[in-house]
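Following: one structure in C-alpha cells, then a few remarks.
Here the complex is missing one protein chain, while the rest keep their positions.
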C-alpha cells in the first residue's frame, strides 16, 4: 500500500496501533463511529422561522443542523451572512431542537464567539490552506469540519488536517465536496475515490457534501447513496423550507420532504455496508 | 429539469413516451434491465490459459468477459495487443464458458471481423469523438460500449452516443470511466454525478469502469459499490489470474478471489437500490 | 535536463546529432526554418467567394491557407463540412493564389484524395490518439499538422508524433491549441510552457493556434505575439471575410483587416527573437 500513503502525515495517517478517530459533537452525536450522521440545513441562515422550520421537520431525520452566518462570497457586494444576529438565531434553534450545530468560521477573530455557541466549526474550501486559521483551530478542542479545497490534491487535504492535529486538536472530520473540472454541467465533480482513499490512509472520519459537488438538486440523492456505499461516515446536505426562495445556492437546495425522503433511502445503503443509521421519527408534514 | 437536458440529443434523450433501452448481449444477458451486469477480465488478452482461468473461476460471478486484442497505447513501441490471435482465444473461451465477450474496436476495418466473433464492441476513451468510427458502428446492429472521453463533457458524451444511434444502431451502453484531474493520486476521477445525470437525461444504460478511474486496486471495491448505489446498470472491472504479472495496468487489476468478493458485496447494494443481481455460483478456488 | 525528456520518444526527441526538422509545404514555404509561418483561413470552407476573398486580401500577409471541408462536430446534426465540393473550391483557390493549403483529415479513407489536392493534412484534437489514422498518415510523406488533444499531456502529444514518424513519415508539425480547464471564461487555456518544452525536447516544428485556445477574438493578437516570443515557428489563425456570418466559431474569427494588422505586429516580435518574417505586401482593402 506504499503509493497510497501520504508521506509526512505523521499524526493523521492510519496505522495498526492507532484507533479510528471518533469526533463527538455532543454526547449523543458522534461522527466516525458505527452510525452514519446526516447534517442538514440551508447555505445561509436567513431568519428564525427558516431555521425553526427545518429543525422541526427534520429532527429525527438528521443528526445535526448546518447554517452559515459568515459567508465567503466571490463578490464583496453579495450578502456576507447575518453575522452575530444569525448566531443568535442558531443558538435559539439549538436550544429548542436539541440538534447540534455546524457553522463556518472564516477568520481567527471569529473562533472564540463561534466556539461558545456551536458544536462544530467548518473550514470552507477557500480556506483549506489558510494555514494561520488552521493553526488557530488546532489550539482549540472544538470539532472541525475541514472541507477539501476547490482544487486540492488528496495530499494537500491530508496535510491541512495534519496542521490542525499537530497544533493540538485531534477532532477533525474531513469533507469531500467536489473538485473543479472542465465540465460546466455540474458545479464540481464529486471525488468518491478520494473518500475511499482517505478512509484507508487516515484514521479521521470522512463525510461528503453532495450539494456543492453537483450543484443540481436532481443529482443529490444518487450521490448521497453513492457516498455512503463508498464508506463515508456521513453527509452534509443543503435544504431549505422554500428552496426557490433561498438567498444563495437555490439550485442545489432540497425541500424538506425531499430531504426526509433522501434520508430514508440512505438508510438502506447504510445497512447494506454494515453501518447503523438512526432515523427515529417519520417525516412530519 | 431544463438545465439538465442536452439540447440536440434528439434520439437518446429520455422522454415520457420512450422506453428505457435494454441492450441484449445474448438472449440471457441484457444491460439496462432490472439486473445489474458485471463484466470482468484483463486489460489485454495474453494467452489462452489466462482467459480460460478467468472464465472458469468467475463464471457465475460475472455476466460477461472483457479482454483487449487491439490496444490503444500511448507509445507505438508498447505491446499493441495480440490481434487476430487474441480474437481466436476469445472465441474459444466464449464457446467453452458461454460468457458473452466485450472487446475494443479501434478502426473501421476491424468492425466486421470483431462483430462476427464478440457480443459487444467497445469504443475506447481516445476514440469517443472518432466520428467516422461512430458512424460506421451506427451502421451495424452490434451492441456498442461507448466509453467517455478522457476529458469529455457530459454533453459531448451524450452527443457521441447520438452519432451512433442516429446512424441506425440503438444498442448503445454508456460507460463512465473517470475524467482527468489535477491530482496525480488517482489515475482519473470517477464522476458518479455524470452517471446520475446520464440515467436521468437519456434512456440508455450506463455502466461504470472503476478500474481505469482509480488506477489503484485498493479503491475499486468501494467505487463499485458507490456506482451501483448511484444507479449504474453494471460494472466493467479489470481482473487477472496473477495481477502482478499483467502485461498492462498491473496496478489496477484485481485477483480472481478479490473479484469474486467484490461481486458479492455489490449484490447487497444492488438489493438496497431495488435492483436484481444474479450470482449463481459460489467462488471456485 | 533529465526530467524534461520524454522516455520512449526515440525518433522525435531532440539530440545533438540530429538536425531540426524543417517541413516543406511547397518549395517556397517551410515550417521550422528561420522564417515564421502564418496560416490563416476560416474554420469551414463555405463557398468559393469566401475563400477567394481571404486569399486575395491576405496573400503577402500569410504563407498558407486553412479551411475545413470535413468537420468534426459534437452533434451529428451540425454542418459536417462541404466534403468533396469544398475540396474543389480549395483546389481552385490554391491554383489562383499560389498559397499552400492545410485541411483536416478525419478518416483513413480521406487520406488519398486529400493528399492529392492539399499541401498539409491536419489531425484534429479529437483524433490525436486515433492511432490507426496516425499509422496510416505515417505511411504517406505528406506534411502532417498534429494538433494537441483536448486534454493530452505533453508526453501523449510527443508520442502521438512518434506514431507518425515511426511509421515512416518525418514531416510532422506539432500544434498547441489550448487545453481544457475549469474556467469557462476562455474556450481553452493556451499552454505556451508546452511550446517551450516541445521546442527543447523534440526536433519538430511547433506552431500555435490561438483562435481555438482563446475562443474570443479580443485575445488572439496578444496570444499570437506571446506564441512567437515563446519560440513558436508559426501560427494558425481563424479569419473570415464576415466573421459574424461564419458558419462555425464566429466568436473567434478575425476579420481580414484585423488579420493583416495582427500579422504586422507579430513581425516585430519575430525580429526581437531573431526570427525572419516575410510579409511582402501591404494590406489590400
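The letters A, B and C name the chains in turn, as written, and every chain counts its residues from 1.
Just so we're on the same page, contacts are C-beta pairs under 8 Å (C-beta built on N, C-alpha and C of every residue); 3 or more make two chains touch, one makes a residue touch a chain.
None of the values given here were measured: they were computed from a predicted structure.
*Asks:* One chain isn't displayed here. Which of the visible ones does it touch?
*Replies:* Answer for the hidden chain's contacts among shown chains: A, B, C.
*Asks:* Thinking of the whole complex, not just what is shown, which of A:61, A:94, A:147 or A:180 touches the missing chain?
*Replies:* Missing-chain contact among the listed residues: A:180.
*Asks:* Identify the residue among B:151, B:198, B:237 or B:256 that touches the chain left out of the display.
*Replies:* B:151
*Asks:* Please pick, from C:23, C:160 or C:214, the residue that touches the omitted chain in the full complex.
*Replies:* C:214
*Asks:* Tell me which residue among C:24, C:97 or C:153 touches the hidden chain in the full complex.
*Replies:* Counting the whole complex, the residue in contact with the absent chain is C:153.
*Asks:* Which chain C residues would touch the chain omitted from the figure, given the whole complex?
*Replies:* Residues in contact with the chain left out: 1, 3-4, 151, 153-155, 178-179, 181-186, 189-197, 199-200, 213-214, 216, 218-219, 222-223, 225-231, 251, 268-269, 271-273.
*Asks:* Touching the missing chain, which residues of chain A?
*Replies:* Touch with the absent chain occurs at residues 8, 10, 72-77, 106-109, 126-127, 129-133, 135, 149-151, 155-156, 159, 162-163, 166-167, 180.
*Asks:* Please output the residues of chain B touching the missing chain, sorted low to high.
*Replies:* Contact residues on chain B toward the absent chain are 151, 180-182, 184.
Note that only the chains that are shown with their structure count from here on.
*Asks:* Given that chain B is a copy of chain C, what angle of rotation, in degrees and a multiple of 5, matches their CA positions?
*Replies:* Chain B sits rotated relative to chain C by 180 degrees.
*Asks:* For chain A and chain B, let me know how many angstrom lie between their CA-based centres, rounded off.
*Replies:* Distance between chain centres: 34 Å.
*Asks:* Roughly how far is chain B from chain C, going centre to centre by Cα mean, in whole Å?
*Replies:* 35
*Asks:* Mind checking the centre-to-centre distance between chain A and chain C? Centres are C-alpha means, answer in whole Å.
*Replies:* Comparing mean C-alpha positions, chain C is 48 Å from chain A.
*Asks:* If you look at chain C, which of its residues touch at least two other chains?
*Replies:* Residues 151, 180 of chain C each touch two or more of the other chains.
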